[in-house]
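With one protein chain withheld, the remaining protein chains of the complex are depicted in position.
Naming follows writing order (A and B), and every chain is counted from residue 1.
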Amino acid sequence: MAKRTIVPFGPQHPVLPEPIHLDLVLEDEMVVDVLPSVGFIHRGLELLCQKKSFQDMVFVAERICGICSFIHGVGYCQGIEKVMNLDIPKRAQFLRVFWGELSRVHSHLLWLGLAADAIGFESLFMHSWRVREKVLAIFEETTGGRVIFGAAKVGGVRIDISQDKLDQLAIALDEIQKEYEPLAKVFLEDYTVQHRWSEVGYLSKEDAHQLGAVGPTARASGLPQDMRKLRYGAYEDLEVEPIVETAGDCYARCVVRVKEIYQSLDLMRRVIHKIPAGEIETKVTGFPQGEYFSRVEQPRGEVVYYVKGNGTKFLDRFRVRTPTFANIPPLLQMLKGCTLADVPAIVLSIDPCISCTER
Amino acid sequence: MNAWIWGIVGILLTPVVAGLVGGIDRVITAKMQGRMGPPVLQPFYDVMKLFSKQNLVLNRFHHDLVICSLIFTVAAVGLLFAGENLLMCIFALVVGNVFLVLAAYSTNSPYSMLGADRELLQMLAAEPMILLAAVGIYMATGTFDINLIASGTHSAIQYLPGVFFGLIYVLTIKLRKSPFDLSTSHHAHQELVKGLSTEFAGPSLALFEIIHWYETVFVMALIYLFFASRPIVGIVAVLIVYFLEILIDNINARVKWDLMLASAWVITLIFGLGNLMLLFILK
Partner (left out) sequence: MSDILKMFTTVIKSLFKKSTCRQYPFKKPVFFDRTKGHIQIDRERCILCSLCDKRCPTGAINVDRNARTWAINSYKCILCFRCVEVCPVTCLAMQQQYSAPEEIKKSEVVEIPAKAEKAKA
């Protein structure tokens, strides 16, 4: 047996800008075992809900994650709205989908950049983020914030986008797609990228199902799992077909995300086309009483919001199960038997968002 | 006497030239990535700043080994400019490299150790081709003496296109650029943090940078030797080759070591050895 070395990976590691710690047990450069430890940035949100009113909690929910913040806010609002039996105006729901899908594009572009960086492809990294910058500009133009918008609200959304602006945005989306296309080609076809990703970090369909993988990680292993199929909010009027790959390796996970960007851009065009006129919020009176599990699709997969109100301004319980949390057991499975050089690529392939995970 | 002066001039000028080239490299790389990039003099600022920092050495040998490495690398460049034996220069460079690996091994950090392992692999991949290049130059010009090679009337390149190609291929390894920046890269953005140089801090890291400058000039000089009879063509060729390296760096991901080793040897065998065989038969 070769000599075993333990290489610490994280919580401070340059390819992984977030604090998860993995002890990699190596034989030469082969990983034989992985021991994860999480909990470096626990923030105690579950208690916070007893100190902030349920309307202020939206801002807290948005800050669970710095990348997919808007969808977190929506997930929370949706939970409260269901508890309070509120009817949300159609326009507000379409706007939520618009910002949500734009968040997905932004998140996937960010991931593509980071993943390219993890395999040492710096120029691809920079160019992905250059395109992402355009998406952020749209955010800033429409909500005022580049990452955290404060646009979601219990009962609807807080700001509207005028029809003129939406038409302009349709052009901007086309431009983004045009700039994104050559990069997508690189991700899908480049030789060195394939060398680093294909047949690396394999996760079988059975394992994906049993270990509870969600989002692109599950879809890349052949599970057609997408919460948007639940047709919450405006997805009622917008048909979404989950993008599924069957290879189950890092490359398949990349392909899923690359294609999802196209899908999201397309969805946004449909939103612009279909969005009805009207109110953007309903008046909220009273306090939530009862409980609800709200499930929405994040860029990283399914996020579950559990809210329980007791008829006062403050919630009783508030719990979030984020996608990365669900994807850590599959990750450990993928890591066994890979070489050290593959570790960053595999860890990044689940698109880990540790800040989400630890709440 | 003249040789001594040339050697010293070479040693003194190298940091200036290599630093500038490094700075221009960074600007071009940045431009290729759609960025602005640092000022051209940034490498000098970096090194100066590193020297002003505290030197965190992990044990008695660490810093000394880096200094040994510097001495041998500088000697290699000095001998090259002094016009000594080409083979001797190459081996001096290898010895300098080995000292660097020893320095990394002495630290006991897993990143550094694995980086050192990979550096050895890289040397294994690159050195055969560099030696073949030296042999090729000998076969083309009939001498290992750099003075004679440089003052010769015909360039080695016309006999050695294959060797030249092979040399460019392994140059990526020597310059620590993607796809072959496995042991340590210019950015601390890889699975081994900064691999070989992870545990180097402050002045040690500055010395490491300076060693890399000398290495860069050494390999560039090697390229120049192929065009020695026409200095202008030589310099232009060196610039083009360096630009090519930047381009290759920017259009490739970092590959794994097995591919590096295999491809470097295949190229060495086919282009390097094949070229030499042909030369041997035809001459």
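FYI, contacts are C-beta pairs under 8 Å (C-beta built on N, C-alpha and C of every residue); 3 or more make two chains touch, one makes a residue touch a chain.
Keep in mind it's a predicted model, so treat the numbers as computed, not measured.
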Quiz item: Of B:Ala3, B:Ala30, B:Leu58 or B:Leu239, which one is in contact with the hidden chain?
Solution: B:Ala30
Exercise. Specify the residue from the set A:Ile159, A:Val244, A:Val284 or A:Leu332 that touches the hidden chain.
Key: A:Ile159
Quiz item: In the complete assembly, which of A:Leu124, A:Leu173, A:Leu223 or A:Ile280 touches the absent chain?
Solution: A:Leu124
Exercise. Please give every residue of chain A in contact with the chain that is not shown.
Key: 52, 56, 59, 63, 121, 123-124, 127, 130, 133, 140-145, 148, 150, 158-159, 182-183, 185-186, 189-192, 194
Self-check item: chain B residues touching the omitted chain (full complex)
Solution: 28, 30-37, 247, 250-252
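As a convention for this text, only the chains that are shown with their structure count from here on.
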Practice problem: Could you put a whole-Å number on the gap between the CA centroids of chain A and chain B? | Solution: 43
Quiz item: In their shared complex, at which residues does chain A touch chain B?
Solution: 5-8, 13-15, 26, 29, 116-127, 130, 190, 192-193, 195-196, 339-344
Quiz item: Within the complex, which stretch of chain B touches chain A?
Solution: 29, 32-35, 110-111, 113-114, 178-179, 181-182, 185, 187-193, 250-257, 259
